[in-house]
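Note that one protein chain is taken out, while the other chains of the complex remain in position.
Labels run A and B following the written order; every chain starts at residue 1.
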Amino acid sequence: MNQNRRHFLKFVGLSAAAGLCFGPVRGLMASGGPAASSAPAETAAGLRAKRWAMVVDTRVLNSAETIKPLVDVCHSQHNVPDIPGNKNIKWIWGAPFHEAFTDMNTNYLAEGVESRQYVLLCNHCDNAPCVRVCPTKATYRRPDGIVTMDYHRCIGCRYCMAGCPYGSRSFNFGEPRLNLDLAKLNKEYPTRMRGVVEKCTFCVERLEAGKVPACVEAAKGALLFGDLTDSGSEVRKALRGNFTIRRKPSLGTEPSVYYII
Amino acid sequence: MQYGGKIITGLVIFIGLVTFPLAFNAGKAAYSQPKLKMPAKEKECIESAAFMRKEHMQLLDSWRDWALRDGKRTFVNSKGKSFNISLQNTCMKCHDNKAEFCDKCHNDAAVSPYCWDCHIQPEGLKK
Partner (left out) sequence: MLEKALRGSPKYWGWVAFLLVLIGAGAACWVWQLTVGLKITGMNRDVSWGFYIAQFTYLVGVAASGVMIVLPYYFHHYKTFKHMVIFGEFLAIAAVVMCMGFIVVDIGQPQRMLNVMLHPTPNSVLFWDMVVLNGYLFLNLIIGWICLEKDRLNLPHPKWLKPIIYTSIIWAFSIHTVTAFLYQGLPGRHYWLTAILAARFLSSAFCSGPAILLLVALLTKKVTKFDPGKEAIATVAKIITYAMCVNVFFFLLELFTAFYSNIPGHIHSIAYLFVGAHGHTGMVPWMWSAAILAILSLILLVPPKLRDCQCLLPWSLGILVAATWIDKGLGLLIGGFTPNHFEQVTVYWPTGPEIMISLMVYGTGALVLTILYKIATEVKQDLGVSQKIECACEKKEESAAQAPEAHAHAH
């Protein structure tokens, strides 16, 4: 008697578990997209490229004073909180030579080069380690080369922060709105929530609207932005005409940000 | 029966707890759909009101992936009209008050979507 009851209960339990699995699957299959075929399309006004890149003219952008307007416009446009201390968040900032180019142990640097400040931001690497390690594809590389974030999917594991060799990423340790001036928010761009990682996204929302990134606009020519695969673009012209370096090139990440020294 | 007193007492308490909502709401007015503050200028939403009421979450879910992951930010609705895919800059341009529109139904349905943790409600955030 006991064996039969046990057998029956096992059967009922398994069937119930199987039935529970079918329900959501049917639900998933039923809901299609919106009413009509409304396939989305790329915005007509958007800027397009096969591989976006940036060239920084460090002869012009060379001090805290010249770099600060870029930081201010980026951080205010993207509602980046201002957090004091070492749990801070920054998308773009300035740093001295030996912090920016740690693998160049050159002593006796050229005059001015050592004392300059260098604009640091996400390098949007072609072979980005952060994209390789993200377990949910919350950070991913777009076909146009931009490494961007889907804050909805990020689980805050911070593996991308461990993977990035350039320290470009910041984590929201707490609620960012506590460190934002709520009266001065850019209402056309969201804030982030606590528990997700954020970084520069080469202003994908501005590119869609046909505008260059905010820092490029604010730099008034000291930051060049364009298509690396187009030999006639500004960035390629600058790269042909000037000696440039990238950060930590031996790591094979293929960064898209070049520095004219 | 054995333990009859305890069983019946337990049953009575259980039935009392289970039917408490019915007793509590007896005599009160039936549930009515909340009055939403509709947009002043625009009369037509992305899709019909019936569709949006049922499917706006699925639509926003698709929008998010199209805009972020596919880089496609223009949406053509069933009537052929184009919209820019953006919660804050399209939807909230017309529905410009979260408390008077979104929250009304969400509160009644006891749903608290976390969109607003990031997307800024158009009426602004209180300090």
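One rule holds in what follows: a residue touches a chain if its C-beta (ideal position, glycine included) is under 8 Å from a C-beta of that chain, and two chains touch if they have at least 3 such contacts.
The model shown is predicted, which means the values in this text are computed figures rather than measured ones.
Participant: For the chain omitted from this view, which of the shown chains does it touch?
Facilitator: In the entire complex, chains touched by the missing one are A.
Participant: Touching the hidden chain in the complete assembly: which of A:Ala95, A:Leu109 or A:Ala218 does that?
Facilitator: Once the missing chain is taken into account, the touching residue is A:Ala95.
Participant: Taking the full complex into account, find the residue in A:Val12, A:Ala45 or A:Ala162 that is in contact with the omitted chain.
Facilitator: Missing-chain contact among the listed residues: A:Ala162.
Participant: Among A:Val60, A:Val73, A:Val113 or A:Val133, choose the residue that contacts the chain missing from this document, as touch is defined above.
Facilitator: That would be A:Val133, which touches the missing chain.
Participant: Going by the touch rule given at the top, which residues of chain A touch the chain that is not shown?
Facilitator: The list for chain A reads 85-89, 95, 98-100, 102-103, 105, 129, 132-138, 153-159, 161-167, 170-175, 193-197, 248, 251-253.
Here, only the chains that are shown with their structure count from here on.
Participant: Can you give the whole-Å distance between the Cα centres of chain A and chain B?
Facilitator: 31
Participant: Please name which positions on chain A make contact with chain B in the complex.
Facilitator: That would be residues 31, 33-36, 38-44, 46, 79, 140, 142-144, 148, 150-152, 177, 182-183, 185, 187-193, 204, 208 of chain A.
Participant: Please name which positions on chain B make contact with chain A in the complex.
Facilitator: Within the complex, chain B contacts chain A at residues 46-48, 51, 55, 58-59, 62-64, 66-78, 84-85, 88-89, 114, 117-120, 122, 124-127.
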